[in-house]
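Only one protein chain is missing from this complex, and each of the others stays in its spot.
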Amino acid sequence: MDLSYTDEELAFRDEVRAFMRDELPKEMSDKIRLGDELGKEGQEKWHAILNSKGWLAPNWPKKFGGAEWNAVQRHIFEEEAAAHHAPRIVPFGLSMLAPVLQKFGSKEQQDYWLPRLLEGKDWWCQGYSEPGAGSDLASLKTRAVREGDHYIVNGQKTWTTLGQHANMIFCLVRTDPDVKQQEGISFLLIDMNTPGIEVRPIILLDGTHEVNEVFFDDVKVPVENLVGEENKGWTYAKYLLTHERTNIAGVGFSQAGLNTVKRIARAEMAGGKPLMANPHFAARVAQVEIDLKAMATSNMRIISAAAAGGAPGVEASMLKVKGTIIRQEINDLARRAVGPYAMPFASEAIEGSNEALPDPHEAGPVAAQYFNNRKLSIFGGSNEIQRGIIAKVMMGGGQ
Amino acid sequence: MDLSYTDEELAFRDEVRAFMRDELPKEMSDKIRLGDELGKEGQEKWHAILNSKGWLAPNWPKKFGGAEWNAVQRHIFEEEAAAHHAPRIVPFGLSMLAPVLQKFGSKEQQDYWLPRLLEGKDWWCQGYSEPGAGSDLASLKTRAVREGDHYIVNGQKTWTTLGQHANMIFCLVRTDPDVKQQEGISFLLIDMNTPGIEVRPIILLDGTHEVNEVFFDDVKVPVENLVGEENKGWTYAKYLLTHERTNIAGVGFSQAGLNTVKRIARAEMAGGKPLMANPHFAARVAQVEIDLKAMATSNMRIISAAAAGGAPGVEASMLKVKGTIIRQEINDLARRAVGPYAMPFASEAIEGSNEALPDPHEAGPVAAQYFNNRKLSIFGGSNEIQRGIIAKVMMGGGQ
Amino acid sequence: MNFDLTEERQMLQDSLRRYLREKYSTATRNEILERPNGMSEEVWTQLAELGVIGAMFTEEQGGFGGAGFDIAVVFEELGRAGVIEPFMDSALIGGRILAACDKTDLVEEMIGGGLQLAVAHGEPTSRYDMSHVRTSVDGGKLNGRKAVVMNAENADHLIVSARASGDVADEAGIALYLVAKDAAGLTIQGYPLLAGGRAAEVTLDGVEGELLTEDGFAVLSDVMALATMAQCAETLGAMDTATRLTNDYLGTRKQFGRPIGTFQALAHRMADMLIEMEQARSAVINAAGNLREETRIRDMNISAAKNLLGRAGRLIAEESIQMHGGIAMTQEYELAHIAKRITMADHRFGDTDHHLERFIALSAA
Partner (left out) sequence: MNFDLTEERQMLQDSLRRYLREKYSTATRNEILERPNGMSEEVWTQLAELGVIGAMFTEEQGGFGGAGFDIAVVFEELGRAGVIEPFMDSALIGGRILAACDKTDLVEEMIGGGLQLAVAHGEPTSRYDMSHVRTSVDGGKLNGRKAVVMNAENADHLIVSARASGDVADEAGIALYLVAKDAAGLTIQGYPLLAGGRAAEVTLDGVEGELLTEDGFAVLSDVMALATMAQCAETLGAMDTATRLTNDYLGTRKQFGRPIGTFQALAHRMADMLIEMEQARSAVINAAGNLREETRIRDMNISAAKNLLGRAGRLIAEESIQMHGGIAMTQEYELAHIAKRITMADHRFGDTDHHLERFIALSAA
């Protein structure tokens, strides 16, 4: 047992820290720290900065131009990125589609799409969820019918994150309606500029436009945009889902959020004393801090096993559940901490009355974030789905 | 809306208070307050005291010698009894069997058994649960076969509370194994002194002997001890279960328990101050007190509706769940409050070293009670069963 | 004991519920939410005509109610429908302060639906401390800054608390002034609120006002007791809607081929929500029914209710969203607004912890 990083790992951490210090633009980290949106341009700029260092694709093999970091290195990078309020890497193309193309795509697909990803030429979004499917992903209905050199796609996707920025979408579509649900699904790459595609915004309860509905009306997709074999899409989708789980515990985000809570609570006065000195608030903070410390160690245990070649299974589901509970609890503490100033509608209040709020950049976004992050336990396999997986695996007596 | 008692109700409460003050023996209330067992003799003595006042059977119609109180009166009595640390009335004969006999028993059964109940001539226990049945009561296997003027009973009952004191047991037995579970059950009265009956103690985790296993080996029961019709026992059992739910919220017990917690926490010192002044402990106490105040009002709302002729349905299940959560939380607070003195095994420590423990009568039984009262959410329809009932009724759109 | 509503209250509840069900749909409200002034004058007027405002005042004050249960009935219905019009701040808090200060004519105007008020009491550093007033009054001129003043932009008059004497957190020495919307030196910087409606930061720079009372704390503390109880009732109504929406959703929404309410884990959590609804309803009854008891008993019941509603409200808002899934996260769906109302209620009149501490202090007193 040794809970410390090795010398190599420490050296790598120093390198990441130096990079964040020197290369991460301050206006970018300010925006992230204050919960503002970075926008498409800002995001692309950050991708370019990472790419010039060779760090845009941490999990890609070197032969495709990736950094090929192991799990510990990736964790160190994510931890430092969160601590420095760096933007996240938009995962859809780089972390989700790319591994599928690398494993199941044709040589032509790999040669064409992967370099474009690193160069930032495409913005990908994900076409998985459908209205009415929810956690039952395999019940999808979007239909693709082969006609000559094309598939004709009809149907609807939803919860398409940042679809408003995307020029490409990777989709699960039903190519055979007469077999078992999982066996008639294919994986298609679709140009968002094809006629018949319409993107409609979904405004979330905190007023943000993050997700979209995407409608397909007789959309023609060239057959060369089929990934792998027809009707084998479910296999690729499952493969992709295991890659979606990187950084599933969100330790870095929770740590950064907890630091924010403490900063607010040291400044905010309650009954003549700093809120942080109030025993009830302090107890809430301490409890979640204790839980986070433990989860960080669980996370390292799994990462350490993964770096040594072990495959995280049910542990990932455990981290997902506990990780979201902890992050949501921290969001709840932040909204409590700011008192009545939680009530203003942040984005507009900040724009319209920058001077008027006492510390709008701290107080402004916390309540909106609280609401927005309710999604953490819903999307990406709800906590109910994860609990089902955990129970099933454990009661089955093994993984 | 009027949250206060009427003048009549207040007068009744005064009468009950005076009775408790004048008639409840101090050595009896001391035992109850300190969590000691009253024993068979003590219990019978209390029954006799109540009977001489005409209060032994609060829910019986007057024509059978009962008090025929309405729900509010019963509540007032139970509240005062708990506040004065009076023993509970042993419910098996008086509150559970009697209503069944009154509604479904023959004239002969009523004339024979009901007066004996008031006079304390019989100690009844309940033969419902069986090993392996748990919350699935109707799956019972104890078999009764008619042979001439007798039933021959074979099988096993379990969790038979205070069966060690009983001379009579009322039993659910299977008289027809070939029909639907609920349709082949009969309701028998069995003399515990009949050959073939064996009672074995079950010692609970707190060392107490409250419950028993009862074995039946070719036990002969006269047919006149069948209540109502053969194979209709499930109907009577369900009727009985609704009567088992009197005082289901346990408000009075919780209030008495909370008072004990506060008394301990005002005396116990933590870090140089009374534990009650510790903000974390005070917060735990305040929260459960707030919950209890609300539940007491819910209880009164239901009682008030019942007194006006309404039938409590799903509300009883809600009170059962919340009531047990609150009582168990109070038990937990009590064990926390006494600190290291929660560890001694109470019953023996009290006997052996009365002088040695600093306040053994307060500290002694609290941890044992904590463990013993885990049963509250298990027996009498577990909280899981109650939640199922609540959800089913509500999602069915009505009761 | 009697837990039935009086006939009058039952009628008010019925007519109010009917009106809101018919005239205050999600679509209507979402349209109102987008308006620059954050409210609908039409809804305000019609509800005033239905007696919503009159029910908040006693007969001596010119109304026909004013007791705890009158107010609870009104606000539970407003909460059930997620009404964003400023009945709490303008009518109840503003109006009852004026009534306590014998401004009979203005109260009459309020009951008729023709007046808007705002109460500028809280300050940037006061958090939930009712006696924390730094805004000063000197030679009749008000100077200071007021925070998150509800309905300030729409108000015809502002009621402003100011420190006439004493230290920043003293209960004594707080005076209340009536300030006209167009008073010189008054700056109102408005913004929308997450849960609907608008508030503002108010700056007072040598503003003249009419003295309402020199014992402002006593008036505020009585009116805020009313308002806190009303807030609990409003939240109860919103919780009831969240619970009903979730219950309906569990019964109709299918996944893996069956209604999701048949999944036992969800069914049991639904049962827990329903149990907490009963608890919350009883807590509101206790608060409303003890409003005229001695201050300590009154405030213990109010703090108990606000704490319990804070806990139960959080459970119900979060569980309702979680059991709905993504749909509940969208602005278009009724629950999104309702969940925000429930959660943001925790930031008014003292949050869950604030009232737990107050309950502890009052219990020990």
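A few remarks follow.
Order of writing sets the labels: A, B and C. Residues in every chain begin at 1.
As a working rule, contacts are C-beta pairs under 8 Å (C-beta built on N, C-alpha and C of every residue); 3 or more make two chains touch, one makes a residue touch a chain.
Remember, predicted model here, so these are calculated numbers, not experimental data.
Considering the complete complex, the chain that is not shown touches A, B, C.
Among the residues A:2, A:41, A:108 or A:178, only A:2 touches the chain that is left out of the figure. Shown as candidates are C:212, C:267, C:291 or C:360; the residue that touches the absent chain is C:267.
For the options B:215, B:239 or B:371, the residue in contact with the chain missing from this view is B:371.
Of the listed residues B:91, B:313 or B:339, the one in contact with the hidden chain in the full complex is B:339.
Listed for subunit A, the residues touching the missing chain in the whole complex are 1-6, 9, 72, 276-277, 279, 282-283, 286-287, 289-291, 293-298, 300-301, 304-305, 315, 318, 321-322, 384, 386-388, 390-392, 394-395, 397. Remark: the residues of subunit C touching the chain excluded from display are 263-268.
Residues of subunit B that touch the chain left out of the display are 129, 134-136, 158-159, 202-207, 268-272, 275, 278, 280-281, 328, 332, 335-336, 339-346, 348-349, 352-353, 356-358, 367-368, 370-371, 374-375, 377-379, 382-384, 387.
Methods note: only the chains that are shown with their structure count from here on.
Arrangement of the chains shown, judged by which pairs touch: all-to-all, with no pair of chains left without contact. The central chain of the assembly on a C-alpha centroid basis is C.
The mean-CA centres of subunit B and subunit C are about 43 angstrom from one another, to the nearest whole unit. Between the CA-based centres of subunit A and subunit C the separation comes to 37 Å, rounded to the whole angstrom. In this assembly, the C-alpha centroid of subunit A lies 53 Å from the C-alpha centroid of subunit B. Chain contacts: subunit C has residues 356 touching two or more partner chains.
Residue positions of subunit A touching 2 or more other chains: 280.
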